[in-house]
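Take a look at this one; I'll ask things after.
A single protein chain has been omitted from the complex, and every remaining protein chain is retained in its original position.
Letters A and B name the chains as they come in the text, with residue numbers starting at 1 for each one.
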Amino acid sequence: MKTKSKFRKKDLAGWLVMVPSLILFAFYIWQPLIENIRLSLYTAKRYELVEFVGLDNYVRAVNSPDFMAAFSNTFEYIFWSLLIGFLVPIIVGILISETVHFKGLFRVGVYFPNIMPSLATVWIWSFFFTPGDTGVLNILLGKLGIEPLMWLTDPDMTIPLIIVSMTWKSAGATALIYMANISSINADLYEAATIDGAGIWQRTRYITLPSVFGLAKTLLILQVISVFQILQEPMVMTNGGPNNASISIMMLMYRYAFRDFNFPVAAAISVMICLVLVLLSGLYMKLTAAKDE
Amino acid sequence: MKKRLLVTLLASVMILTNLAGCASDGGDTATNEDEPVVEERAVEEPAVEEPAEEPAEEPAEEPVTVTLGIWPEDTLVEDIAVHEGFVATLAETHPNVTYEPAYYRYAVDTFMPMVESGNVPTIFEAWFTEPQKLIKQEAVADITDQLAARGWLDAISPAIKELLSDANGRVYGVPRDAYALGLMLNVELFTEAGLVDDAGYPLYPTTWEDLAEKAVIIKEQTGAAGLCLLAKDNSGGWHFSNIAWAFGATLCVDNGDGTFTSNLASPEAIAAMEYVKSLKWEYDVLTADPTNEDWGTGFTALGTGAAAMYIGANDAVNQPTQVNGLPLESLALCAIPAGPGGQFSLMGGTPYMFSKDATPAEIEAALDYLVVFGKSPEVTEASIAGMRADNQNKADNGVPIIPRFACWVGQDILDAEAQIIEELGNVDTGMYQSYFDATKAGGLRTEEPGLTQDMYAELTKVLQAVLTDEDADTAALMETANSNYQALLDAM
Partner (left out) sequence: MFFDKYKEKKDGAIRGYDIHSPSVKLLSVILVLICLMIVAVCAFPAVWVLLAGFKDIREFRNDVTIFPSSFDFNKLKETWDALKFQRYYLNSLISVAGCAAAAILFNGLMAYSLGALRPKGYKLAYGLVMWSLLIPSITSIVAVFRNINMIGLNQSFVPIWLAFGANAFYVVLFKQFFEGIPQELVEAAQLDGGGVLRIFTMIMIPLSRPIIVVVAIFAITAAWSDFLLPYLVLNGSGNETVMVKLFSFKDTPTDAVSVLRAVLFSIIPPTLIFAVFQRQITDGAAVGAVKG
């Protein structure tokens, strides 16, 4: 780094350039984070704080009949997203990397779902998962002679299917990242392995996979962070049902805030979510920092 | 690394705390400057006007702008034309008032944000479940004085007035109309299933057991679902409470001292839930996915012939017909079936409410609009014309014209209305006979007291469980719902 010196005019200019952006960050992200903590400790009438109540709102949130469901569902979402959402892009990335024809088409094709607005995909998939014989997937199954399935209506399937729809949307974009990573692998490694008698599967297993491992680690945490905030998918597709089988912690927060207008309890839930995210982010920072060095 | 993180974190907390301080200080002053909406500044003083019969006669009044959240939605072109007629009428008598269309459909999750931002239309329709919540949050205007001056206060039927008042008897809304739930029938499907009498009237079910059996016949004969049952959102619990009453259940007990006792796990309530469960697993007469059906899709199912029966109210007859294309003559409405506990019809209604930011002058102008719209207790030439225009428009759009439930007690307004309905009636009243007979016979019942929406939410969860799991333990689920609901009631 530069030699240490006192605050110069150049530094001032640098900070001045940042000021408008800093204000925006403060307005949209930093201040609301702090404000949420304050709000969570009070009762409120509409948005006005009324009375300091300590941790009462946290107690109320945790005692809500839906809290345990939302809490455990969130981990179930994470579990399935690791099982499905995490592996699929790696596989797709490797598959496409191994082809030479239509590569442009494959890249564009798998990325396409990612440019679709998430609300649009949520709506489309809720039509796909319609039970009964007029649901889209059931129509397709019917052509194969398979009986209609219950899809989202089966409480055991709700979360995995929501994850499938999310994976459909995001896997292609992630696969492209893996592809970039794979194409940067030193070709000599493969050639050396070939000379040692390694077949294609062994080369994939011992060269390609270890090479994407570092990237996969960081993407994994990013994924956990994003799945932790899952909201519109269950909200539109199942409204959290059946019988809370898919309600997420963010959805619970949204209900408190915008259905019951109970902003303090909503804020308390937000604060809890943020605490978890801070922990996860710390982990992420640690991993990326380790990679940088 | 660790140290750097820690330092960053500490520093950020410090900075943020400072920022937070600044922002909220700055914010408060900004609020004061910014809160009132532009047009309100003009008329800060409770205007001089007498509660006038003809407010327009007073010269040189301050300009007033009224935003009409009760404007029809974009797709209802003919309805809009009718309302444009009202605005034109008012332009003559109220030259100082600008009536601005602002179609607003009450949505729970954006209402409070709109209140905060001062963007609630001057007048809007809420649901009958909402007034108490909105009154408690001080999100709507107190219109007691305006109503008193007009003499409307005593014209509202007392049961409904209570739903629109706070603990001190201040009134916050004007009833649009009242409704009672009934059972809507798709006559095409009943005919196809052979369930009609010699005159062609559907053989409607009189008991819930009867309903299940008829539904089976319909499903066998037509392939369509017998009944569309809701289980997606709170409307599921809402409909269920009416079924539960028929089985003799009372779901919530008002202890009279401001506390309530949840009663969801009574044998009657459990029997009602068992009945619903049997509709799915024993009779198998429901639409494919009740957990995906809500108020709107239910009407679609009925209107498009995907289901033959659906719980619906007299004020929603436009939904299957105008909105979903069911021919006028193919809709029938019968009484909610009876059960071992008797026959009950859940009664409620739709209130007009007013933005908390509305000035008295704006409220007056909005009430004048209701007069011209024919939704007031006043019988004047304009109000009759409005009522007629409204009904004529319904007739033109294939909406059945049937009596609404009286929300006003004045006999002259009821007579005027009856006459117009007689004149414009476009349906065979036989298709609605049992519904009106039943609702006149008593059995009308308002919603359960005490955090009703939370109760519906709990019931809906049980509905979802029993409709998706054949082995669900109904009693245990109701027990859980009962204790959840009681916990919420205790925390009130």
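Following the convention adopted for this analysis, contacts are C-beta pairs under 8 Å (C-beta built on N, C-alpha and C of every residue); 3 or more make two chains touch, one makes a residue touch a chain.
In this text, all values refer to a predicted model and were calculated from it rather than measured experimentally.
Visitor: In the full assembly, spell out which visible chains the left-out chain is touching.
Guide: A, B
Visitor: Just one of B:Leu90, B:Ile218, B:Ala306 or B:Ala335 touches the chain that is missing; which is it?
Guide: Selected residue, touching the omitted chain: B:Ala306.
Visitor: Using the touch definition from the top, which of B:Val64, B:Leu90 or B:Val108 touches the missing chain?
Guide: B:Val108
Visitor: Looking beyond the chains shown, say which of B:Gln319, B:Ser345, B:Asn391 or B:Thr480 touches the absent one.
Guide: Answer from the full complex: B:Gln319 touches the omitted chain.
Visitor: Mind listing the chain A residues that contact the chain we can't see here?
Guide: Here the touching residues of chain A are 2, 5, 7-8, 10-18, 20-22, 24-25, 27-33, 35-36, 39, 47, 92, 94-102, 105-121, 123-125, 127-128, 133-134, 136, 139-140, 142, 168, 172-174, 176-177, 179-180, 182-183, 185, 187, 190-191, 194, 200-201, 203-204, 207-208, 218-219, 222, 225, 229, 231-232, 235-236, 250, 253, 257-258, 263, 266-267, 270, 273-274, 277-278, 280-281, 284-285, 288.
Visitor: Quickly run down the residues of chain B that touch the omitted chain.
Guide: Against the missing chain, chain B presents residues 4, 8-9, 11-12, 15, 23-24, 27-28, 30-31, 33-35, 74-75, 102, 104-105, 107-110, 113-114, 116-121, 233, 294-297, 299-301, 304-306, 319, 323-325.
Please note the rule applied: only the chains that are shown with their structure count from here on.
Visitor: Could you grab the centroid distance between chain A and chain B? Build each centroid from C-alpha atoms only and quote it in angstrom.
Guide: 37
Visitor: What residues on chain A touch chain B, complex-wise?
Guide: 26-27, 30-31, 33-35, 38, 45-47, 60, 63, 65, 126, 130-135, 148, 150, 152-155, 238-239, 241-245, 254, 258-259, 261, 282, 285-286, 289-290
Visitor: Which of the residues in chain B end up touching chain A in this complex?
Guide: Its residues touching chain A are 1, 5, 12, 15-17, 19-20, 23-24, 108-110, 112-113, 115-116, 133, 137-139, 231-233, 287-289, 291-292, 458, 460-462, 464-465, 467-469, 477, 484-485, 487-488, 491.
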